[in-house]
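Got a structure for you, questions after.
With one protein chain held back, the other chains of the complex are shown just where they sit.
Moving on, here comes chain A:
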Amino acid sequence: MAASAGSKIRNAKLVLLGDVGAGKSSLVLRFVKGQFVEFQESTIGAAFFSQTLAVNDETVKFEIWDTAGQERYHSLAPMYYRGAAAAIVVYDISNQASFTRAKKWVQELQAQGNQNTVVALAGNKADLLEAREVQIEEAKTYAQENGLFFMETSAKTATNVNDIFYEIAKRLLQGQAAQNPQAAGMVLSQRPNERVVSAASCCSS
């Protein structure tokens, strides 16, 4: 899909963080390709994807870094979240330990990341209601206290997957409008139109 002439395309680096097996790769796969696989290969280092989203008359092109969840990969994470416009911290609603881990990620982002990074909290595997360990209220309260926006998602059933990315895109565009991007540490980069259109058309199919 090439954006129509005149519309703006903004690039936004987005990083997914979260415990091993929380469903980061599955969320990305659902968002980028509309697919779900029962056995998603574990991510090593990180995987890169791009996808564009139209919000009103503007287009956001997400450059997505899907990181590896195993604890020892932690030391690689800064390379991926550095300069990110947005982050999705993912936990698995059927796994309390993954929620604890998510909180650590939020804390690290708050301490090390860009102040203007839009952070979303995703309680994934929302389809596993019977196995639920993390109550929705608990996560909601935590999100409110920490200025995150929160959604329960399911990569399997596609519930809220596009929505969470859409909400991020909206917030990025709002943030962009509200402040001078240079002063804000450049969360969104605007590029000359024709270059971005061609980039978008080759990566978003």
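Just a few scattered comments:
Quick note on the criterion: a contact is a pair of C-beta atoms (placed from the backbone, for glycine too) under 8 Å apart; a residue touches a chain by one contact, two chains touch by 3 or more; residues count from 1.
Methods note: contacts and distances are computed from a predicted model.
Missing chain, UniProt protein name: "Rab-GAP TBC domain-containing protein", from among "Protein farnesyltransferase subunit beta", "RBR-type E3 ubiquitin transferase", "Rab-GAP TBC domain-containing protein" or "tRNA (guanine-N(7)-)-methyltransferase non-catalytic subunit". Annotation: of A:Y80, A:F150 or A:F165, A:Y80 touches the absent chain (contact as defined above). Interface note for the absent chain: among A:Q35, A:Q70 or A:Q144, the touching residue is A:Q70. One chain is missing from the display, and on chain A it is touched by residues 11, 20-21, 37, 39-48, 50, 61, 63, 65, 68, 70, 72-76, 78-80, 100, 103-104, 107-108, 111-112, 191, 195-196, 199, 202-203.
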